[in-house]
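Yeah, one chain of the complex is gone here, protein chain that is, but the others are all in their spots.
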Amino acid sequence: MSTDSIAPGRAGVGTGAGARESTAGGTGLGKYEVVIGLEVHAQLATRSKIFSGSSAAFGAEPNAATDPVCLGLPGTLPVLNRAAVLAAVKLGLAVGSHIRQTCRFTRKHYFYPDLPKGFQISQFDEPICEGGTVRFRLHGEARSVRLVRIHLEEDAGKNLHAAAGASFVDYNRAGVPLCEIVSEPDVRSAEEASEYVRALRTLVRYLGICDGNMEEGSMRCDANVSLRLRGAERLGTKAELKNMNSFKNVRDAIEHEVRRQAALLDRGERVIQETRLWDAARGLSVAMRSKEHAHDYRYFPEPDLPPLVVSDAYLADVRASMPEIPEARYARYTALAALSPQDASVLCAEREIADYFDATVRAGAAPKKAANWVINEVLARVDDARLLGEAGVKVAPTALAELIALVDAGTLSGKLGKDVFLRMWAEGRTARDIVAAEGLAQVSDTDAIRAAGERVLAAHPDELRRYRAGERKLMGFFVGAVMKEMGGKANPKGANEVLKLLLEG
Amino acid sequence: MSRIRPEEVREIAVLARLALDDEEIARMTQDLDAILGYVAALGELDTTATLPMTHAVPFDCPLREDVVTVALPVDAALANAPQREASFFRVPRIVPSAGAPSGAMTAGTPPEEG
Partner (left out) sequence: MASAASSSTTSASTLPEVRGASIATLAEGVRAGRWKARDLTEAYLDRVARLDGALGTYLLVDGERARRRASAIDAARVEGRPLGPLAGVPIALKDIFITRDIETTCASKILRGFHPPYESTPSQRLADAGTVMLGKLNMDEFAMGSSNENSSRGTVKNPWSLAHVPGGSSGGSAAAVAASLCAGALGTDTGGSIRQPAALCGVVGIKPTYGRVSRHGVVAFASSLDHPGPFGRTVDDVATLLEVIAGPDPMDATSIPTPVGRYREAVRAGSQAGIAGVRVGVPAEYFGAGMDAEVESAVRAAIAEVERAGANVVPVSLPNTKYAIATYYLICTAEASSNLARYDGVRFGYRTPDAHSLEELYTRTRGEGFGWEPKRRIMLGTYVLRAGYYEAYYGKALKARRLLADDFAAAFARCDVMLTPTSPIPAFRFGEKTADPLQMYLADVMTVAANLAGIPALSQCCGFTRAGLPIGLQVMGPPLGEEAVFRVAGAYEARTDWHRRLPEDPRASGGVA
């Protein structure tokens, strides 16, 4: 019998059977190279499920968001949700994958209560996206991780293990669309793995296809971790880590696994290929029972779904509608706008922040000033950056740009500008309105300042005498007095110049 | 010469989650052996230049609009449940593996086969 392409197992990650495992002298992690491949499942934020019409939204009462198809009732058939296809294509384009013109669905069989049909509809042989690269920064350094593939599949329901002797099944989640993102084993540290997952999270949020919430399970991560001696070519035996539901857990779990494997290898023992579940509470991983015939998924082409064709015209349309992806914005902010890496990072962290910033700049504000205001004033006032994208945002980018212009022009002092901003945020009025209504405009009228200056000098003869006697630092006092005299509205620079003239004269 | 042995039939019964007693295993082995003997004739065909035919329709996959259609009321979803508890389907306790943390398993995490 010939071997064929439908053999189960992870594509692209060798098992290293027969690879020399370390018994060489010396301990310490330094002599090992850590090789990590990651599989991330992103739950797509579509309205309905991937193959049927019940709601895909999170949080419904148990079994209140199901339909005959996602329950796997006899006689039901899957029909593909176009929004799921769009999400996968967007993601593929964003990372530079090859989008297959024709892709197919596959049945993957196993028995488990949360899997209603006894098989999952997924993609094996011909996934919708092949290849691609995820770029991100680790400690300021550019990193990239290659992808093997991205494919579409359906989620399973949820099992809850409660009372002794019983488990309970909720099928609300069954049929929710997933994008599975499989990386090459390019990652070399736990920290890098964590940053990679974070970068994926940012990206899927940018594209609006997933909210990337690991704690809620809308983004999940499994890692394949192996060690090999530095310089070795063959991969070591890998262990699969599951149940890491935060960036910190990803990092901790992998670090723990690296230490565990290193200790085994140092002792001359072999790493067993197995699946291990991370237990965050106890800070360790536990092996699942492994059996020889594990995971014979009996893949075959899904007969209920004809091949999916993605035309060039469709791709062109999607390309045209794509937002600028995070790394591209980062590059633009640091290069063209000359923002600092830290500022650029903060602005790029969420698409809504970056869009808000770009809109402020488009409305006329200088990038550095806009960055300053957005980071220090606007972001300080929202819990969830996504609110910045909503129509009812408290201070629109155009309004912010207007405020910045008033400060630039000297109509408002910096401090006054911040006060005005607070009022804009609270009251929803524009800067111009507030300034006009309350006469807040910084006065630059030289005559008015001069008049105020003369009154101040007349009112403080002792200080005047002391200044003329040499106590130059009393200038600050006079400026302050003029400001007070003018109700804080004097232009400080102007006040300074006028007083100088008065005092010299 | 037999094409399938009882041991393998037992393995398949486990994969297919079918409880078969010894007599049934023996009978099944005989039946499968006969059928596998018959279908072996396909080996005569030269299919080196042939593409597999998975679908009898020459049409592409149609797409559905992303709209929520009416969901089944909970009671309708559970109406045929052999055992139910509140709004859940009830099954005997699932034990992922000794000592493993309990909690919802992620998708694509089947229990070990066998």
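By written order: A and B. Residues from 1 in each chain.
Keep in mind that, in the parts below, a contact is a pair of C-beta atoms (placed from the backbone, for glycine too) under 8 Å apart; a residue touches a chain by one contact, two chains touch by 3 or more.
Please read all numbers here as calculations on a predicted model, not as lab measurements.
*Asks:* So one chain is hidden, and I want to know which residue out of B:Glu7, B:Asp31 or B:Glu85 touches that hidden chain in the complete assembly.
*Replies:* In the complete complex, the chain left out is touched by residue B:Asp31.
*Asks:* Which residue numbers on chain A touch the omitted chain?
*Replies:* Counting only chain A, the missing chain is touched by 1-4, 6-8, 68, 71-80, 107, 109, 111, 113, 116-119, 169, 296-300, 303-306.
*Asks:* By the contact criterion defined above, which parts of chain B meet the unshown chain? Give residue numbers in ascending order.
*Replies:* Contacting residues on chain B, toward the hidden partner: 4, 8-9, 12-20, 28, 31-32, 34-36, 38-39, 41-45, 47, 50-57, 59, 61-62, 64, 72, 76-77, 79-83, 89, 91-95.
Everything that follows uses one rule, which is that only the chains that are shown with their structure count from here on.
*Asks:* Using Cα averages as centroids, what's the distance between chain A and chain B in whole Å?
*Replies:* 38
*Asks:* Using the touch rule from the top, collect the residues of chain B that touch chain A in their complex.
*Replies:* Residues of chain B touching chain A: 11, 15, 17, 54-55, 57, 59-74, 77-78, 85-94, 96-114.
*Asks:* Which bits of chain A are touching chain B when the two form their complex?
*Replies:* 41, 46-48, 53-55, 61-68, 71, 79-85, 104, 110-115, 120, 153, 155-156, 158-161, 164-171, 178, 180, 217, 220, 222, 242-243, 275, 277, 279, 281, 286-296, 298, 301, 303, 305-309
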